[in-house]
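Below: one structure, written as structure tokens.
A single protein chain has been removed from this complex, and every other one stays in its place.
Chain lettering (A, B and C) follows the sequence in which the chains are written, and residue indices restart at 1 in each chain.
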Amino acid sequence: MSDNVYIPKLSKIFEIKEEVTGARAIKTFRTQFVENNGFSHKCGQCAMLSVFGKGESMISISSTPLVKDYLQFSILKTGRVTSALHEMQEGDVIGVRGPYGNNFPLEKWKGKNLIFIGGGIGLAPIWSVLQTALAKKADYGKLSLFYGSRTSQDIVYKEDLKELKNDITVHLSIDQKEKEWEEYVGFVPLNVLDKKPSPKNAVAITCGPPIMIKFVIQNLEALGFKDDQIYTTVENKMKCGIGKCGRCNIGMHYVCKDGPVYSWAELKKLPQEY
Amino acid sequence: MVNLDDLKKEALNLLKDEKVKYIIGYTEGSNGTSAAPAFIKNPEDTDKLVWNPGCFHNLTRFLRDEKKRKAREKHPDERPVGIVVKGCDSRAINVLLQEKYIKRDDVFILGVSCESTGVIDEKKVAKKLKGKKAQKIEWDTNRNLVVTTEDGTTKIPADEVLAERCVECPVHSPVVYDIFFGDKIKRTTDAQFKSVEKIENLSQKEKWDFWKKQFDKCIRCYACRSVCPMCYCDECVVDTISFAVTADTTAEEKAQRIKWIEKSPTPSETFIYHIIRAIHLAGRCIDCGECERVCPLDIPIRFLNKKLEKEAKSLFDYEVGFDPDQLSLVSSFKDEDPEDFIR
Amino acid sequence: MAEEFEPKIVAFLCKWCSSAGSDLAGVSRMQYPPNVVPITVMCSGSVSPLYILSAFNKGADGVLVSGCHPGDCHYIKGNYYARRRIALVKELMEYIGLEPDRFQMSWVSAAEGIKYTKIIKDFVNILKPLGPQTNLRRSQ
Partner (left out) sequence: MEKILTKKSFPNWIAKLATVQIYAPVVKDDLWSYEVVDAAGITTEYTNAIQSPKKIIFPQRELFLEFSHNDNGSPEIRELLPEDKESIIFGIRPCDAKGVSHMDKVFGGDFEDSYYWKRRNQVTLVGVGCNTPPSPNCFCTSVDGSPFSHEGLDVLLTDMGDNYYVQTFTKKGDKLVNMSKGLFAAPKPKEKADLESLHKDAETKLPRHLKDTKKIPPKLKGLFDSEIWDDESMSCIRCGICTYLCPTCHCFDISDEITSHSPLEGKRVRTWDNCQFPDFTMHSSGHNPRPDKASRLRQRIMHKFQYFVEIYNNYQCVGCGRCISKCPVGIDIIQVLEKVRDHV
């Protein structure tokens, strides 16, 4: 059974954290495999989660590979499978198969300043690489994070972000003015432009809604970032996760297998099909 | 006789005078006997228009695409679309008008009479030609199909190659049009529901066996649905997702969308798909027969629609596509509607 | 000896009449077979043919649609629409070779508890000799 790529491994949800409530609810799940298996992922990779009877959904793994005893997924409630996940309780069992896709080239970035730029649920894919870099802080230059959400209620990983501020520079932002909000007000791309991170010896990693990514990249370019200094992730509808079912491709790239991580230099060469 | 040159000339004038956005008509197909739909924007291309026994497509199906295209445009061109229609197709326009899916001003109708014939059934012709490829087909004045192949020409009586729907057709010429081509020939048919009666006369078990055998072939390509001018819903029970979803649709709405029919081509699911397709076309199907023609597995889907057409007529005295102002079959009733089956 | 076949009936009952009629049968302690899965709908006119087929698909052996008597519809015309639509469904089902007896329609008012029990009793008796419905049932 183990060599069948389509068979998920049963995995127990042992911790659920409500990040955001309301219409765009986000929950963070931590899962442990029921039976030990060789699952080991790299930063930026995804896993296919199953809720039996509902289907499968491709979710990026937000825990760092350095943590071996669980996987973490932060999930925005958006459709059939994610809604079912949101109804699950601690102790419930789901299926997990993977890991799938390529990864952030962390090795290549050694010695560089890393600028993480996330919006909304887009912090999840970044979180894995951020945590990994943080754990090996000595290997990298300055780390910083830009993170924005619609309102202060929509911020994910609230406590972790507070802690993170002790270690690295964190620039938070929300879209519109709120009482008691002391940090930046406005869209993430504008926050980036406002703080003017230096492109010198730096890599920017951005993830979030497509429209945000588009303007973040524009603004980074304006600040002097080169195409190969910008990394982002792409998502498309997926079913198999292994480059066979034929729907997630952008040109000849299957996002599930050849993505989701692309440098802007690579992505620019691909057709606009995402 | 329909004079093709007249049709070309009118089309040319319409485009030259910029009265229409473009013209949906027929042109030569690459595939033997069949014509192909053509979308003509330039006046000089009107010469490509054809009218022949292979013009079976119901072009009103493309009004759906036009409507969607228009909805996407910020400053849409409000001129009508010119469209070539046969008798059956013109009734489709009436249904679309009745359902307020289109407005009369959206179309400029070039109605073409089928006169004493209609369109061919490609499969019947192919059988007659025994593997030879037709280069040209036309009707002569004596209801013969004149087929030109590399070996010369042969004549086949119309009744041997006419599509079944044309044999059972009660109209033959457009009922709504802006310009009419050809002769308005009165032709009656005593066999309007002959194909239905063939199946009605089977025993219950024979009926089931017949349809089981047919639907077992179905590969669920949905060509029957896609080709139908009435199947314009944004949300279809067989799709995995609703196309009416926007950024504002809540997760709950999406999650609670019922999966009525599975994608698997198993007998139960395929049967329900076809029954529902037929029911959704009750009182709307104008028997252009396109669903059956396009089926790659030759499932006689038309028999289902035809049955409901027959029942609508016999139970409720309802006929489709003649009056754009009548109430639709299932959103109207009469006090005397039959209810002997109700306890 | 094999157990006797007990048909499963899915009954779409309109809220205003038939559902109340079945309630009356219940509170009056009238005896009738327990084979029915009642589903209350707002009006018999709201029963889509898809509901009926879906019930068969999910394992029903018989389907009943029941509404108010003509003239009594809470929404004035709903049951007239239902009458038309269901006549067509019934014709089509027969045409396809499905047993037409598996699908019934009735008018049951809020006062007709007895009629409701009678309809169910008769329906069960009709369905028993037909055996399980497999034609439209989702395959295992």
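Heads up, the rule we're going with is that contacts are C-beta pairs under 8 Å (C-beta built on N, C-alpha and C of every residue); 3 or more make two chains touch, one makes a residue touch a chain.
Note that the structure is a prediction, hence the values are computed from the model and not measured.
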Contact with the hidden chain, among B:E200, B:D239, B:E319 or B:D337, goes to B:D239
Interface with the undisplayed chain - residues on subunit A: 1, 3-8, 10, 50, 52-56, 78-80, 82, 92-95, 210, 235-237, 239-240, 242-252, 257, 271, 273-274
On subunit B, the omitted chain is touched by residues 29-32, 34-39, 57, 61-62, 65, 123, 127, 133, 217, 219-223, 225-227, 239-241, 243, 245-247, 249, 254, 262-266, 290, 293-294, 296-298
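In the analysis below, only the chains that are shown with their structure count from here on.
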Distance-wise, how many Å sit between the C-alpha centres of subunit B and subunit C, to the nearest whole number? 35
Could you state the distance in Å from the CA-based centre of subunit A to that of subunit C? 51
How many angstrom lie between the centres of subunit A and subunit B, each centre taken as the mean Cα position? 49
Quick check: what residues of subunit A touch more than one other chain, meaning two or more? none
By the touch definition above, subunit B meets two or more other chains at residues none
Given the complex, residues on subunit A that touch subunit B span 23, 25, 77-80, 82-84, 86
Quick check: in the complex, which residue numbers of subunit B touch subunit A? 250-252, 254-255, 257
Residue ranges of subunit C touching subunit B (in the complex, touch as defined): 49-50, 53-54, 57, 70, 77, 80-81, 83-85, 87-99, 104-107, 119, 135-139
